[in-house]
Structure formats: structure tokens, C-alpha cells
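Omission of a single protein chain aside, the complex is shown with its protein chains in their original locations.
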Amino acid sequence: MIFLRRQLPLLITLITGLLFAAQYYVPHPASEQMLTSATKWLQIIGGFALILGVTSLFHQHAVKIRRQEAGWGYSLVLYAGMIGTIAVGLWANGKESVDGAMTAFGWVYNYMMVPLQGTMFAILAFFIASAAYRSFRAKSREAAVLLVAAMIVMMGRVPLGEYLIPLSGDVSSWILNVLNASVRRAILIGVSLGAVALSFKIIFGVERSYLGGGKE
Amino acid sequence: MRVNRQVSTIRRSTGRTFWTLICSAWLCSSVFAQSSVMPPQDVRVFDTPSDEGGSLTVQWAPSSWDVPDVRYQVLVGDAAATDPASFTIIAEFPGNSKYVKDAKTAWWTRNVDKTWHQVLVRSGKGVEVKDGTPYAVAVTAVQGDQRVFSPVLVATPSPDWFNWNQLNNLVIAVSFGGLVFYTISHAKRNEIFLRRIPGLDAVDEAIGRATELGKPILYLTGAHDLHDPSTIAAAVILGKVAKRAALYETELIVPHREPITMAVCQEITKQAYLEAGKPDLFKEDANFFITADQFSYTAAVDGIMLRKKPAANFFMGAYFAESLLLTETGASTGAIQIAGTDSDHQLPFFVTTCDYTLIGEELYAASAYLSKEPVQIGTLRGQDIGKAVVLSTIAMGVALATFGAITGAQWPQIILDLFRDLK
Amino acid sequence: MSLAERMLKIDRRIIFLVIGLCTLLPLLYPVGLPIRISSEVRGVYDHMESLPERSVFLLSIDFDPASKPELHPQAIALLRHAFRKDLRVIAMTLWVSGTGMAEQLVTQVAKEMGKEYGKDYAFLGWSPGGQAVIINMGQDLYSAFPSDYGGKPTKDLPVLDGVRNLKDVAYMVSLGAGRPGVEEWYVFGKDKYKFELGGGCTGVMAPGLYPLLRSGQINGLIGGLRGAAEYESLIGQKGKAVAGMDAQSATHLAIIVLVIICNVFYLSLQRAARTQRQIG
Partner (left out) sequence: MDATILGAWVATGLTLLIFSFLYKDNPLFKLAEHLYVGVSVGYTIVKAYDTVIVHLVIKPIIENGEFALLIPVAIGMLMLTRYVPKAAWMSRYAFAFIVGMGAGLAIPRTISSFILKQIEDTVRPVLSLAGPDGVTFSMNRLSIAGLGKGWHEPASSFS
């Protein structure tokens, strides 16, 4: 039983991991065919993962409604939104438009999803300004450098800035292309080494937190 | 599979000789422009090495009349055919193009000098190149009405089982992997010093404050799935935070964007409560899924922050545009905020709005530091050594490249090519 | 509490109001300052210009309506350019919540340019799996997308004639607002399948892609609304991005002024504290 519960999953990871890492170096059509089918499988499995999440959401709000916790009415709104969208979606075969004509599903998408998403993102602009005001202070020499660089790039990225201070465009482009690119590259290489190390640990069963349950 | 490891001696010739060659080729062509062209010399046809099949490689030596006026044609025909004039033309190009050096192959897989011509024969209009079938190939030089043929050669394409151009990639993968496992086993036997990260003291402080105020702790694991090191690090840190929260009997809220991460984090939290000796306090719904959609998730988490007013907010893992929407809202409720992310594009937002931020790999280091497990610490050591190697490679590489540029020597390039991405 | 202290603790809703006005006013009273073209955006434009007619251009619309203000104008400008150059356009998305928007976007621009579905362009829709979709397309496009958005088998679309996988794509641009986005298209796509790749992204993410740009892994980058405005000026068809540049100019300036004010008060407080200490 231990084998089925603990070792077999680790063995599956080891085999799939090694197989698909090795696949990269093998140009033979057989190996390419394997990659084609396996990535298609991954696409399908990815779809099923969603059910897992939705079940959790369903459960969580069902509990709220059953216990009539504070704000359970909003959970009803959530249910209504979800079931309503699914109903019109299935009715429209999952298409927002058919031959150029908008379906009811398309209506929900265009007049509910789109404005809600767009507005949430728009709030970001306001928050950026308030965060900048609140915490962008020259508390130290480093912070002062950050501040000056940020201002130059902000000037250089808009036409008004370039109009007022013509040099700002070139300077901000230099900051982005030279200073920024090299620092990002350093972080990128470091993070990539981390990613490769982690992948190795996963494949060889050293890191198993993804199976849940700590050391067991 | 043909692999020729011989490093041609011609390659050691300096760049100047190369230029002399080119110049003389140009001179010759202008002087003897009217003279007749010769058949292409030393033509070789063979199955393309390190490929998925369905392709042949044709190579021939450069000649004195490699000029735009003279055109080369590559012809393919049935293996039994002998008259090249009846073959199908699959490529036609000016005499001064299509060299070995234009193809992106590693020098350790080359069998001729890089000044040779090279053309790949593949399936295309009029010709289908199948594995296992022999094909006859010839090269012609064309000038005006004149057309001279090379001898007809026959070769059979076949697929290969290893791409030798990616040998450097494999060597790096294997040696770095080996290094990581070595450092892990080393860390199991020896104590390794780990520099304390200031943000980590704050973790305890934040949990302590939440307990004092009797308010919950909010923990986010980021936007990515479990393939990502940042998510794994976030999950490991969650285990440690959950254990402390269990000890202090403080409520933990973990909203998720990714179903599989949620499932795994549930297990991790359960384990943490077990380890803390408080399994009865564990709540299955401490970890819950909201939605995979970026901003509805953000709206919902913002809502949780404003209504449940957690005293400590943890933002670990990968984030995108939602980062500031989360941290600004958190700041407005007065919570202690600790972030840890390798999403470098969001760092400025976290740094300005959070009390502590673990930058880049500090996130991985934090999971090592908190868990004190040799596996984690050893990995960190392995990564550090890897970084040192990359750094010295870059430093030496720049020096070599500069030396090569000044002296015109070719050998530095051979060394540098070991670190090039070649396919 | 001194003035400086009070100003530093100002209600953030006042700042929200300032930003709101700075966005709204320029949209009502546009100025139209000239926009300088950066080499990043020119990289994408020049490559599109160099493509012969009927080349295959793949556009992956990897964002959802949230990033619409920044990336939608980029997509429109790119599609206009592609249709004008008479390229074969294949559009798709890796972001499920972007599907409806992407479909409308492609249909709208195609209609405007008088293009025919199936012959001049196709919209493949969404497929789950992110990086798995990219690899699968690299191996076999028809396996990743057996049917297009409308449910027609992709194998029957004339626009896909001679296209087996990503290797047959002349140019591919990913307009990504996160993950999967430009980086994934490089790592799981171009790295192996060797097509030419360009990128577009939100303003916030743009600096993060510079290492890939400098190394030539992507041959150009359209960053945020500014990038979109540059592209619109390049194709000579000004749209929403150019119009939005005034608002962006104003908000950037407002934030700069706010940061300066906050620092002036902050430093004056610091100085006051220091003098007090010296006296004390």
C-alpha cells in the first residue's frame, strides 16, 4: 500500500521527468511524436484541474449560505452569476458570437466581464499614484537614486516629458537598455538556476511537497 | 549518425587570412569575369546529422569565383538517374552565399571548414525527401548560359537519436544537476552558514502581532502553478507559517488562484497543524479556491482584507499587475505586509508598499532558512556555486572575446562557442 | 501637526481625484504632441515590412479585457499592418477570458480591411494548457487546434495551406499581459521551432523583457500604451493609443509632481527634526 501511495507517484514523476527532459536532445520522429501526444494530454488534464477549483468555490459558498453567515446574500449573487453564465454559455455552445451576431453568452461577456475586468485594472492607476506619494521618499541615498531614475524614465516614456526635457528620452532609453537590462539578466540567470535545480529535485523525488503531506 | 570531432586546422588561421581570401576571390572574379566557371569541387552529400530525418546535407569547397554573378544550383533526382540535367532544382543562390558559418551548428559537429558552402535538401515543391530512400544529388555552377555540373552523388536520409549540437546544453544540465545533489548530500553531513534575511524576523513578529490583536493571517501563494519554483517556495513557507499559526492558535486564510496549488497547500497546512500538535484546530476551508481569473481574484482578496482585517498579509510567489492592488489595500487596513517574489517586474510595487520584501532568490533562500532542511540549504549552496561559475564564465568570456577582437585570433571563439546556444 | 506632516498624511482619495482629472481632461481636450519612435517598436515594424505577401503571421492575443487599454490598440495596429501587407493572419489566444475580446478584435479589423475569413485570416480561439499548447502547436498545429473558434476543422482552412506547425510561421507576435506570454512563446516555442518572434506587453512588464530583447531572442518589443502609440504612428493610422498619450503624459507629470511635493515635505520634516535635536 505504501508503494502505491508513496513510491509509485514518485516513480511516475521520475519517469515522466527524465523522459521529457531527454526528449529535448532526441530529434528522432518517435520522440517528437511522443511529445506531440503528451502535450495534448497535458492540455486535456489542465481542463480537469478546473473542476477541482470550482468544487472548492461551490463548497465554500454553500457553507456560507447554509450557515447564513454574515454576507451570505452575496454568495447567492455569486451563485446566480455563475449558474446564469453557464446556462447562457451552454445554450450558445460556448460562442460569444455566431456569424457576427452576439449571443446571450457574448452579452454577458461584453457587458459584464469586460467592464468588470477593465475597471479593476483601472483602479491600479489610482493606487500607483497613492503608493508613489506615500512611500516614494528619499529616505536614504539608495532611495534617492531610485527616485531620480524613476522620474527620468517616467518623463522619457511620454511625449510631454520628451517635449519639456528633450534629453529624457535618450537617457531613459539608456537606463532601460543598459542598466535595467543587465540587472534583469542577472536576476533571470539566478532564477533560472533555481528553476533548474528545483526541477531536478522534483524529478529525483528530493522535493515532494507537491504531493502534499510534508515528510511522511 | 556522423560526428566529426576533428577541429580543422584551417580554422586556426587568423581572420586576416580569411580577409585575404575574400579579397583575392573578388580580384580573381573581376579579372577572369569572362573566363569559364569550373565544376564545384569536393562535393559531399550525406544524411544531415543530428536531425529528425527527411533531410540531406550538401557541402562543397569554396572557389575563386564565389561572386554574386555566378550562381549555384543544387539538384536532386532519383537514385538510379545519372544525368544531372534531368534533376529537379531545389535551390539556386548567388555564389557568395550559403556558407557553413551561416548555419547555426556547433563546431564540434562540423566536418569541414566554415568557409565551405552548405545547403540542406528537404522536402519542398516538386521533391519529397523520405527517410530510407536514396537520392542522387548534384551541384552546378551557372554563369550566363554556361552550366557546369559536379559529379552525381547518392545519399540516404535517416533520422537520428541524438542532437550533438545540444551537447553543451546536456553537459550543463547533467553537471549542474550533479552539483545540486552533491551539495545536498554535503549539507546533510555538514553545517552550512546561511546569512539571515532581515524580512524573516518579521515573519515571527507579524504572526505574533496577529495573535495579540486576535486577527487572522492572510497568506497568498501567487499566480503560478506548481511547476514554478516560486510557488513551491511559497508552499514551503506556508507550511512554516501555518505551524506557527497553529502554535499561537491564530486563524489562517489562504485564498488560491490555482486549483492544484490549493489541493497541495491543503495537505501542507494539515501536516503543519499535525506537527504543531493541534490537528483539531485545522480547518479544511482555510485553503480555498476563488477563481483563476486575475482581477476577480484580486477583487475578492481585497474584499477579504477589508472585511476580515487580517493583521498580517503574506504575498509569496509570482505576481502580475494585481500586486499593487493587493498591497495598497492591505496597507490601508494597517496590516504588517511581507512579500517575497521572483517576479522582478512587480518588485518596485512590493518594495514601496510592503514592510519587508524578499527579492528574487531570497524567496528560495527564505524557504531554506525557515525549514532548516539540508535539502533546501544544499540546493541554495548548489545554486550559489552555479552562479559563481556563470559569473566567472562571463568574466573570462569577455576577456577572451576582447583578446580575440584585438588580435584577430580565432581560437577564443572556439572556447566561447561552448557557451553558445546551438541547435 | 505641522503643514508638512498633514500633507504627508493626506487622504489618498484626494490623490485619486487628481489622477482621475488628469486622465479625463486630456481625453476631452486633446493636445497631440509628437511621438518619437523607439528602436524596440521599430524592430517589430521593420520585420513586418520585410515580409513578402501571403507570408504566415501568427498573432497570439495573450491578454484579457483587463489589459485592454494598453494591449488592444497594439493588437489593432498590428492587425491593420498585417492585413495591409496582405499577410495570412492566424490569430489565437492562450488566455481563456480573452477569447471573446480577441474574436471581436480580429473580426472587426478584418471587416474594416475587407478581408475574408478562412482565405485571408483565421481565428483559432483558445486552448487550455499554456505552454503545452505552444509545444503542441510547434509539433502539429492541427493537434493543438483541431477546430477553429467557429468549430470548423482547421485542416480545411485555405489560409493554413502549407502550414504544418510553428516552423512554417514567418512571424509570430505574442501580446502578453502576464503568463503565458512572450517568455513562454520563446522558451517553449521559438527556442525549438525557430520562427521569428516579436513581443508586446503592458508598460509595467516591458522592462523585464529587455534581456530577451538585447540578446535578439525577441526581435522587437511594443511596450504599453506608448509602444502602441508608436506603432500607430508608424503605420500612419492614429487610434486610441495616440489619443491616450496625452492622458498618460498628464498622469506621469502629476505623479512626478506629487512625488516631488511629498519629498519636499519629507525633507523639510527631516531638517526640522535635525535642528530640534541640535537645539535639544
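Order as written gives the chain letters A, B and C; numbering starts at 1 within each chain.
Everything below uses one rule, namely that contacts are C-beta pairs under 8 Å (C-beta built on N, C-alpha and C of every residue); 3 or more make two chains touch, one makes a residue touch a chain.
This one's a predicted model, so the numbers in the text were calculated from it and none came from an experiment.
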Contacts of the hidden chain among displayed chains: A, B, C
Touch with the omitted chain, as defined above, among B:57, B:109, B:166 or B:327: B:166
Touch criterion as defined above, residue of A:52, A:65 or A:183 at the omitted chain: A:52
Footprint left on chain B by the chain that the document does not show: 166, 168-170, 172-173, 176-177, 225-227, 260, 263-264, 290-293, 295-297, 299-300, 302-303, 306-307, 390, 393-394, 397-398, 400-402, 404-406, 408, 413, 416, 419-421
Contact footprint on chain A, counting only the chain that is left out: 4-5, 8-10, 12-25, 37-38, 40-52, 54-55, 57, 71, 74-75, 77-86, 89-90, 93-95, 102, 105, 107-120, 122-123, 126, 170, 173-174, 177-178, 182, 185, 188-189, 191-193, 195-196, 198-200, 202-203, 210-212
Contact footprint on chain C, counting only the chain that is left out: 13, 16, 38-40, 43, 47, 96-97, 99, 125-128, 131, 135, 146-147, 151, 186-188, 191-192, 211, 213-220
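Criterion: only the chains that are shown with their structure count from here on.
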Distance from the mean Cα position of chain C to that of chain B, given in whole angstrom: 23
Separation of chain A from chain C, taking each centre as the mean of its C-alpha atoms, in whole Å: 16
Shared-contact residues (touching 2 or more other chains) in chain B: 292-293, 295, 321, 344
Multi-chain contact residues (two or more partners), chain A: 24, 32, 117, 120-121, 128, 130, 132, 134, 136, 150, 184, 188
Touch list for chain B against partner chain A, complex: 50-53, 159-163, 166, 169-170, 173, 176-177, 180-181, 184, 226, 228-229, 232, 235-236, 239, 256, 258-260, 262-264, 266-268, 270-272, 275, 285, 288-293, 295-296, 298-299, 307, 321, 324-325, 327-328, 331, 342, 344, 348-349, 352-353, 360-361, 364, 375, 379, 382-383, 386-387, 390
Touching residues (chain side chain B, partner chain C) in the complex: 223-224, 292-295, 318, 320-321, 332, 344-346, 423
Chain C residues touching chain A - in the complex, by the definition given at the top: 10, 12, 15-16, 18-20, 23, 33-36, 38, 64-69, 97, 99-101, 103-104, 107, 127-130, 132-133, 135-136, 139-140, 143-144, 149-151, 192, 203, 206-208, 210-211, 213-214, 224, 226, 245-246, 248-256, 258-259, 261-263, 266-267
